[in-house]
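Take a look at the structure below.
Every protein chain but one is kept in place in this view of the complex.
For reference, chains read A and B in written order, and residue numbers begin at 1 within each chain.
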């Protein structure tokens, strides 16, 4: 068994921007000498989260709406601590969680047909983001 | 160290049907030549999720109720995209998350006494479901 640690990076618009990172993960996997194993995918930072969804425009908007409803954008003590306005971003990220682990077989991620790995940027501004990916497996 | 990839399958009724998949995972583990390690458990599909809970009938009904309250069953753009009615199923699944990782020691899953691994089917109809399980460890 072998371990390959890497990082994927991309730009986001923030405000519950949902980014499909499946193609980047598959591209990394295709270049490795691993056939069967798993990949740990972990958000670096406390205002972004990793999960899966069917990546289609209607559902992406639904995700934005549901988080605005569940954890609205104002009224948090965190905002007074730092004088910023992203308390809701932190809370949403902690609720969804920072990491998932996806297995692969014959060099293919095991996901449902309509299931993509997504990073959700809950922060309040556009930025460059990094996600840790670590592939573990055997040839 | 060795890796064993497998699938468990079972039927569900949908509509936040909570299925205790711990016995199936333990049965797979008992047949493997692994003593210490971990198992990645990953829902295949974007309307189901994996988590843990105390699997007792009252709490199973409470889970149904709380998701109906937090993410009600209508009013999503996804439903207009596809002409179906499971936008809420997708949102609930993304919120809970598709995967967990549980360690094992001496061939026993390390869980609390009242803690079971569950698959929650948030989709709107009965169906056959598959969950990827991958055992990694050493003898």
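Just a few scattered comments:
Here is the rule we use: contacts are C-beta pairs under 8 Å (C-beta built on N, C-alpha and C of every residue); 3 or more make two chains touch, one makes a residue touch a chain.
In this text, all values refer to a predicted model and were calculated from it rather than measured experimentally.
Summary of contacts with the chain left out: across A:28, A:61, A:78 or A:105, the touching residue is A:78.
Residue in contact with the omitted chain (choice from B:52, B:81 or B:124): B:52.
Take subunit A: the residues that touch the chain left off the picture are 1, 3, 5, 40, 42-46, 70-71, 76-82, 87, 90-91, 93-95, 97-99, 101, 132, 134, 136. Contact residues of subunit B toward the unshown chain are 1, 36-38, 51-54, 56-59, 61-63, 65-66, 70, 95-97, 100-103, 105, 110-116, 118, 136-138.
Methods note: only the chains that are shown with their structure count from here on.
Subunit A and subunit B have Cα centroids separated by 19 Å.
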